[in-house]
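In what follows, a structure is listed as structure tokens, so that the remarks can point back to it.
Yeah, one chain of the complex is gone here, protein chain that is, but the others are all in their spots.
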Amino acid sequence: MNSIPAIELHSLTVSYDNKPALWNTDYTLPEGVLAGIIGPNGSGKSTMLKAMMGLVQPASGYVKLFGQPLDAVRQRVAYVPQRSSVDWDFPVTVLDVVLMGRYRPGNLFRRSSAHDRELAMECIRKVQLEPFVGRQIARLSGGQQQRVFIARALAQQADLYLLDEPFAGVDAATEAAIMDLLREMRSQGRTVVVVHHDLQSVAEYFEWLVMVNTRLVAAGPVADVFTADKLQQTYGGSLSILSQVGELVRQQAHPVRETPRPPMP
Amino acid sequence: MTTDDLLIIATGALVAVSCALLGSFLLLRGMTMIGDAISHAVLPGIAIAYLVSGSRASGIMLAGAALFGLLTTAGIEWLRERARLQADASIGIVFTGLFALGIVLISAYAGQIDLDLDCVLFGEIAYVPLDLWILPDGRVMGPVPVWLLGGLLLAIAALIVIAYKPLLLTSFDPMHAAAAGISAVVWHYILMGFVSAATVLSFESVGAILVLSFLTGPPAAAFLLTRRLRPMLLLASGAGVLAAGLGYGLAVWLDGSIAGAMAVVIGAEFALALAWHLYRRRTASAPPAEEPA
Partner (left out) sequence: MTDPNVLWVLGGVVLMSISAAAVGSFTLLQKRALIGDAVAHAILPGICLAFLLSGGKHPLVLLAGAAATGWLGLVTVEYLTRHTRLKGDAALGLTLSVYYGAGALLLTSIQRSGAGAQAGLDKFLFGKAAAMVREDVLLFAGLSAAVLIVLAWIYKPLTAVIFDRNFALTAGLPVRRLEQALSLLTVFIIALGIQAVGAVLMAALLITPAAAARYWTHDLRRMLVLACGFAAVSAAAGAWISYLLPRMPTGPWVVLALTLTAGISIAAGSDRGLAAAWQRRRQNRRKIDRENLLKCLYQLGEADGQPEAMRLHSEIAARRDMPPARLRAALHALRGEGLLRQEAGRAGLTRAGAAAGSRVTRLHRLWELYLTTHLDLPPDHVHEEAEAIEHILTPEIEAALESKLNFPSLDPHNSPIPAKRTLP
């Protein structure tokens, strides 16, 4: 299998408020899989996604998507953040938000094209929100709001989808509908990565798994890594030495690398 | 109602619409108090422009104000990001420091700066009809402020029409904008630049401080009345124009500050909008129903 991985993390350390939230993380994720990222709260899962999207700068190491830095492949990546990241009182409708998925630096000063609109409507249909097309987003339920975000990501027509806890606070029916959608996307050859919080459904949902606990515990096919031993390492408390060193790094504002990051190869 | 009355109201209306449009975006971005800061902090820019140019030449004043407006924006950002100071304190320190500087300059150079401090704060819109633009060949083109404010409004309208998508995106979801490669920072500075320009062009008519009532009141009222963006912009503009007209009438009746009266009318409009909003909420139907799977 010589294809370029969808995601490659190399010695990635990401700090939050001077303290490493993710230590020296290294793995690759192949194209075309439906992958889950699991770990306890505050273990660096969201931080990992944000580093992939360039929303936080790593203290060391790098991320490559499809073998290239983010800037070269932005059009091919879609990010679905947690619902709390947006003010839902904003006076926009479902259609407005999904259309935003079509915005590119190149088409900012032109009206949305008919093609854009049709595509947005199709995505809205796919998430079964067609009756709510003109509704302002505060007047949607939690599950509906999540589906708006997903429709927006679909409208981006990306090859890689990163979803941060899409099932948080969402009813079972919506969760099932979203999973069906994700499976469909995967069968079309897209890569889907989901930060997930419910261990019960891991084996059923995902074929690839990344287990995180401030550092990488395991990454690989679910059958290989979803074991009692790895779960214990993931959820059984953090590495105490690592925590202590992380705390020292923060207190002394110590650099995590002696030399500034070299340009990525 | 004389022509002069109409001119005064028109000037107020132009200020009102410009500020309503800009203020709506400020409100949605949570940057109202930065708008407040800018409207105060342009004062030293105006004073220095006076000292430098020796006159009320609007071009130089505009430049001075724009400079200080952007300085304010940058200063607040710097304090928040680099000095790690909480956002509200960053705003407070920057605008009070610059405003104090402005007052000191105006008081110290009162001889050279033909600016009355009262006028700066409250404006003197009644003088607008007197401030005429006279062409070299003697033709009278009407009051200068009307032309300037008209030009400002055109520029703002053009901005909103042309840059609607980036303004909307960076206001609603700056993280998504950043991920898509669209710089939220650039649009932040563009918007604040326009706010600086609006402040300086309006200060002669409504005063530096009262520009804020036009920036905050009508958009807040509109926000409570509608959940769509385009209606919000229209409602805010309408509320502003109404306040300009009614405010003038109120000021004439009480023989008081015209700008102050306009602010009071804005307050009344907001109170009505609030009452409507609360009434609607009380009699509204149940919260959004769970849709069938």
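By written order: A and B. Residues from 1 in each chain.
By our rule, a residue touches a chain if its C-beta (ideal position, glycine included) is under 8 Å from a C-beta of that chain, and two chains touch if they have at least 3 such contacts.
Every value quoted in this text rests on a predicted model; they were computed, and no experiment measured them.
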Check your understanding: Which of these, B:27, B:62 or B:167, touches the one chain of the complex that we don't see?
Key -> B:27
Exercise for review: List the residues of chain A that touch the chain left out of this view.
Suggested key: 10-11, 13, 23-24, 26, 60, 89, 215-218, 239-242, 244-245, 248-249, 252-258
Practice item. Spell out the interface residues on chain B facing the chain that's missing from view. Key: 27, 30-33, 35-36, 40, 79, 82-86, 88-89, 91-93, 96-97, 99-101, 103-104, 107-108, 110, 117, 121-122, 209-210, 212-213, 215-217, 219-220, 223-224, 250-251, 254-257, 259-264, 266-267, 270, 274, 277-278
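The rule we apply is simple: only the chains that are shown with their structure count from here on.
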Check your understanding: With chain centres defined as C-alpha means, what is the inter-centre distance between chain A and chain B in Å?
Key -> 39
**Study point:** chain B residues touching chain A - in the complex, by the definition given at the top
**Key:** 28, 30, 162-163, 165-166, 168-169, 171-173, 175-176, 178-182, 223, 226-229, 232, 288-291, 293
Check your understanding: Which positions of chain A touch chain B when the two form their complex?
Key -> 53-55, 71, 74, 77, 79, 81, 85-87, 90-93, 96-97, 100, 103-105, 107-109, 112, 128, 131-132, 136, 138-141, 143-144, 152, 171, 173-174, 176-177
